[in-house]
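Here the complex is missing one protein chain, while the rest keep their positions.
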Amino acid sequence: MLDIMKYFTLKEMKKSLVISIWFMILTFPIMVIKVNTIENTVVWRWASLLGMGIGSFIMATLWRYLLERKNMKSPLSTKKTLQMRVVEWANENPKVKPIALIAVSIFVLSFPFFSGLYQTSIMTTALMYVVLGLGLNIVVGLGGLLHLGYAAFYAVGAYTYALLNYHFGLSFWICLPIGAGLATIMGILLAIPVLRLRGDYLAIVTLGFGEVIRIVLENWNQFSFGPSGIAQIPRPGFFGMSMNLQTATTYIYFIMIAMVIFTIFVVRRLENSRIGRTWVAMREDEIASESMGIDITKSKITTFALGAFWAGMVGVVFAAKTTFINPASFTLWESVMILCVVVIGGMGSIVGVVVGAMILILMPEYLRAFSEYRMLIFGAMLVIMMVFRPGGIISNIRKKYKFEPAQAAKNADKEGVR
Amino acid sequence: MKRLFAVLLIVLLAGSLAFAGGDQEGGSIKIAVAGPHSGDLASYGLPTVKAAEILVEKVNAAGGLLGLQVELVIEDDVCKPEVATNTAAKLVGEKVVAVIGHICSGATKAAMGIYNDSGILAISPSATNPGLTQSGDYPNFFRTIAPDDAQAALEVAFALDTLGLSKFAVLHDKGDYGKGLADFAKLYLEEDSRAEVVLFEGVTPGAVDYTAVINKINNSGAEAVIFGGYHPEASKLISQMKKRAMDIPFISDDGVKDNTFIKVAGEYAEGVYASGPMDTATNAITILATKEHQEKYGEEPGAFYLNAYAAVLALFNAIEVSGATDYESLTNALRTSYVETTLGKIKFDAKGDAEGVGFSMYQVQNGEYIELK
Amino acid sequence: MLKIEGIQTFYGNIQALHDVSIEINEGEIITLIGANGAGKSTTLMSISGVEQARHGKIIFEGQDITHMDPDKIVQLGIIQVPEGRRIFPFLTVAENLDMGAFLRNNKEEIKRDIDYVYSLFPLLKERRSQAGGTLSGGEQQMLAISRALMAKPKLLLLDEPSLGLAPIIVQQIMNIIKKINTEQKTTIFLVEQNANLALKLADRGYVMETGKVTLNDTAKNLRENDAVKKAYLGI
Amino acid sequence: MAPILETKNLTMQFGGLTAVDNINFNVNSGEIVALIGPNGAGKTTFFNCVTGVYTPSSGDVLISTDGKAQQRINGLKPNKVTEKGLARTFQNIRLFQNMTVLENVMIGRHTKLKSGLFGAIFHPKSTLEEEEKVIQDSYDILVEVGLEKFVNELAKNLPYGAQRRLEIARAMATEPALLLLDEPAAGMNPHETKELDEMILKIRNTNDISILLIEHDMSLVMSISEKIFVVDYGKLIAKGTPDEIKNNPEVIKAYLGDVSDA
Partner (left out) sequence: MDLQYFFELFVGGLTKGSIYALIALGYTMVYGIIKLINFAHGEIYMIGAFTALIIASALSFTGMNPVLIFLISTILAIIFSASYGVTMEKIAYKPLRGSQRLSGLISAIGMSMFLQNYVLLAQTSDFLPFPNLIPEFKFLEPVKSLISPSGFIILVTTAIVMILLTYLIKFTKTGKAMRATSQDPKMSQLLGINISKVITMTFIIGSSTAALGGVLISTHIGQLNFYIGFITGIKAFVAAVLGGIGSIPGAVLGSFVLAWTESFGTGYISSDYEDVFAFLFLIIILIFRPSGILGRPENKKV
């Protein structure tokens, strides 16, 4: 429908040229002149100017093409998105589902056995972010409360296990519920002061809360061992069996698989329950929700508490997986990354969060091939994804209810009933 | 159900993607360099990469080790424990012989367990946490830097015995290196009846202004400042102190004994004391290493470059001496065989700390660190 | 003066206007009536260039303005008073009026026009240093019209000026609109839901349904049209 | 019997501004009552005081539902007021835009349901039955207001008139004793207004709900209300039957103007 060739006309080329000249000037001091004020040397790198010019020329053309394509897409809403087509296709072929399910199960179950330590390890990390993302999704996606201090709850879980194990020798399985429980309590404690806040004000307060927790962990040596952290945290046990690195990693992988399934199960049920509906209503309109008899205070507290629950749980696994924790793991960037998982995947959507976690956690790992450029590329990818897919990768679809024709027949308009 | 299906499908796709990155086999010796190569701490990790690159290039040009080429595997851990475990798992998969790194003590601790289980040794140029060697939990760990407690002891002794001061403000940058050091300094000062710690505080790294802390030092009546941390904070502190006409001795550590500090703090650096490895300035290898860096990268080497250079040299030596690349022979060689490095002639003790690295105090005089004998 | 030829405008993926054609002559009061969501406001926004038409043409005084930027269109003399009045709540009344004259530079003329609108609405003069948000609905509507007048419109687009106002205020507003039309010779394009009111005031009218113009005639004829009577006049 | 809603000397001040000034007001069981007045006269503020969005500065809001004794509800939170049997709609539609039409009504049923966290996660029989019932009940309400064909549509995609009706349906779902409608006919054409007129009457007649509405559309107000209160500048300036109001000179001066022309 839209031809890229159109961008090779003289007029369009001129536009691209102007843009590339702009970029050449813009990046001139930083790209071309390299100074070293320690040595007092200046190096002029003219080659990078040329590179910049060519690169930005191509990018400018491509960018305009893609942007226009994105803008043109809208009127033809009849054209199905890939997501819709996959869902439809799956619906039309009922046999596909069980087969795919079995295939996926086999793959998931056998993954650690053919992929090696590293793959298993990063996949476990990705799975941890799936759970974290789903937890934060309750607060941000469903409850509509922008939360930038989520890593604090994660830290609560991790420190719970590390400290209880260090002082009392409590095992992973005992600490798992305790960590989750303590995080939940922290969630409630945070929720109470911020009840009146909204939007960006809420964001900054939660950000502050996260930082406060981290700074306390950093400075309160007697309690948390400060920045040097806690080492030698045992990996989870399995009826006292001793495990080598390989089996232990595999074992944690399976714990995470189980946890992901458990989380999806619970979050799905919550989402479509009376409680879940109040969260979404609260997100949509607080005043209207109150007028419908919803207790906003209670609703906010439950979202924070339930969101924190998952973070606490994953925190315990985190401590067990890395065997070492210190406050450096729970910075603002951590909270931001989890938020990115939710937004990039598609807010409010479970599948979206899963996809988002996979992309965001695995992408930097696979970008390792680009070594020092990987964070540059990652930053650029975030921008590009948001520009071309601002709603996230997977859009959330509200649950549809089916009504028997007999009921619908009361008013005899079957058209609208889907 | 529909969604679950989609979820699983995605896992499948992601997994197969993950699988695509396989590893290749070759007739080479793989050595890893791990540390922060991006993010805020990159400046402490990248010099190590450069040291390794220079030495590997040199050794390969000369025919390699044991007749094999040396291959570098460089992995970023952003100084985060959780990333370090993944990095470590990847290096295990890559079948590296040894790791030069990690840089931060926290990340090192997280990774060491994995290396230990897989029979890989690591030599860190910068992880100073005493527990790494003293706890005995990490038999595969070596380092070419003095642990916090040793440096702190030296600084305290210097301040008390040589300078004869008694009231101290102990500051740190809240990081695992700086705070660990400051904690020990405080401990040793308190053990000594001559000394009094009038102030013990952490400064916020990256903050733009330390006026309040400086006011506080001023108000506390401290006769000297002992600072644990790196040079950026140190130079901010010292220059703001001097600009405010506060001229009391400033004693710091290895993280500050860096030429960058003098360049950054300029005239304000004059008179600052710092502890650091002995005889680096006159050491021929050190001069060579600095020159090589200048030639290859056109700039002065960064933090821990010399330590990293020493670590790589020690490793190469161990490989050549033992004639093997297995864990047993290498650790054995590291512990028994002396090698000439940028830090002097060293070998490692049973716990993994470098022996033969003499530590002494330096002072900035006329824009240079001068060793105080 | 203004000629709209078969424009089609989209809101994201929804087509809001299908082949809408309207003609306005100088000095006329033209009204566009129709139910909520019929596309009346979209038509105005397309003229003002805020929601640009994807197909079709809008010609103003012989100039194609279909794809012009909104500020250029304002410069040509097409000013809109949008639905809901949209007073800047934290600017004072006087500053709101200043904003109306944003594109003008002749200080004297501006001064004269301010005096003129204060004469139309003496109440605004009293409240000139009060924040716009503190005015009542009726006062806000007056301010909105005044603000538009400050731009010296040749063609004034009014979107639902009666919405949410007490009957007595609605009447005042309608009288003022008529006055502006006769005194200032300003052409007026009035979008209204209150068809009764609009057709009393207008010379000609267009009827819009689901994004299409279905009828167009003199106001008088429209008022007597049975379909219009039934659907819009509530008779 | 006590009136279903009564206010005594109700006053609401914002800073120096008195938006509601000493209003005495009542709605008896089964009545349709209208509250009219110029823009900015304090009608919506009055609504907000009654429904708990604002806490009145002074005076009493008293309600008596199901023949129970009067109770004072000043300062109760909106959700508590709703639980006591008052439901409302909003001047500028406040639907849950990204939820389906059915879900909007289901939210309205919130206070009538019990299941909590445990129920949501473990799906005991009671929860499943409750969910099934709420879906059916909500659907029935949609049928009642003629919106069943939109059942799975997102609220934001509904035509304007349908959105207004959905708001009423949602309020109805709370099973109120008194329904407060804030300009329900705003933005509707005469045809839609007429349908609304019928709907309101039907709601009152079949469900025995009292109705209080704010409205500018005089044809609607005059045709369905039994009692009209007129406010101006926060003060009550008149009350009476539609005929009385139409001929009240003060009301004409302040509000109606020449009615025949509007």
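Read from first to last, the chains carry the letters A, B, C and D; within each, the first residue is number 1.
Just so we're on the same page, a contact is a pair of C-beta atoms (placed from the backbone, for glycine too) under 8 Å apart; a residue touches a chain by one contact, two chains touch by 3 or more.
Note that the coordinates shown come from a computational prediction; the quantities given were computed from them, not determined experimentally.
K.L.:
One chain isn't shown here. Among A:Val205, A:Met243 or A:Met363, which residue touches it?
P.N.:
Here the residue in touch with the unshown chain is A:Val205.
K.L.:
Which of A:Val343, A:Ala357 or A:Ile394 sits in contact with the chain that's absent?
P.N.:
Of these options, the touching residue for the absent chain is A:Val343.
K.L.:
Among the options B:Thr162, B:Thr204 or B:Gln365, which residue touches the chain absent from this view?
P.N.:
B:Thr204
K.L.:
For the chain that's not shown, point to the residue among A:Ile215, A:Met243 or A:Met363 touching it.
P.N.:
Of these options, the touching residue for the absent chain is A:Ile215.
K.L.:
Please output the residues of subunit A touching the missing chain, sorted low to high.
P.N.:
Spelled out for subunit A, the touching residues are 22-23, 25-27, 29-31, 33-38, 40, 42, 48, 63, 67, 70, 140, 146, 193-194, 196-201, 203-205, 207-209, 211-212, 215-216, 219, 287, 332, 336, 339-340, 343-344, 347, 372-373, 375-376, 378-383, 385-387, 390-391.
K.L.:
Tell me where the left-out chain touches subunit C, residue by residue.
P.N.:
Contacting residues on subunit C, toward the hidden partner: 48, 50, 69-71, 74-75, 79-80, 82, 86, 88-91, 95, 98-100, 102-103, 147, 151.
K.L.:
Touching the absent chain: which residues on subunit B qualify?
P.N.:
Interface with the chain not displayed, on the subunit B side: 38-40, 42-43, 46, 174, 201-209, 211-216, 218-219, 231-232, 235-236, 239-240, 243-245, 260, 263-266, 268, 299, 302.
By definition in this document, only the chains that are shown with their structure count from here on.
K.L.:
Which other chains touch subunit B while also touching subunit D?
P.N.:
Common neighbours, subunit B/subunit D: A.
K.L.:
Relative to subunit C, which chain's C-alpha centre is the most remote?
P.N.:
When every chain centre is compared against subunit C, the largest gap points to B.
K.L.:
For subunit C and subunit D, let me know how many angstrom lie between their CA-based centres, rounded off.
P.N.:
Computed from C-alpha means, the inter-chain centre distance equals 32 Å.
K.L.:
Could you grab the centroid distance between subunit A and subunit C? Build each centroid from C-alpha atoms only and quote it in angstrom.
P.N.:
47
K.L.:
Residues touching two or more other chains, restricted to subunit B: which are they?
P.N.:
Touching at least two other chains: none.
K.L.:
Where on subunit A is subunit D touching in the complex?
P.N.:
The touching residues are 266, 269-270, 273-278, 280-281, 284-285, 287-296, 302, 398-401, 403, 407-408, 410-411, 413, 415-418.
K.L.:
Would you mind writing out the residues of subunit D in touch with subunit C in their complex?
P.N.:
For subunit D paired with subunit C, touching residues are 37-40, 159-161, 183, 186-194, 216, 218-219, 254-259, 261-262.
K.L.:
Residues of subunit B touching subunit A in their complex?
P.N.:
That would be residues 1-12, 14-15, 17-19, 21, 37-39, 74-76, 79-82, 84-86, 89-90, 92-93, 104-106, 109-110, 113-114, 117-118, 129, 131, 135, 137, 174-176, 179-180, 183, 202, 259-260, 263-264, 298-300 of subunit B.
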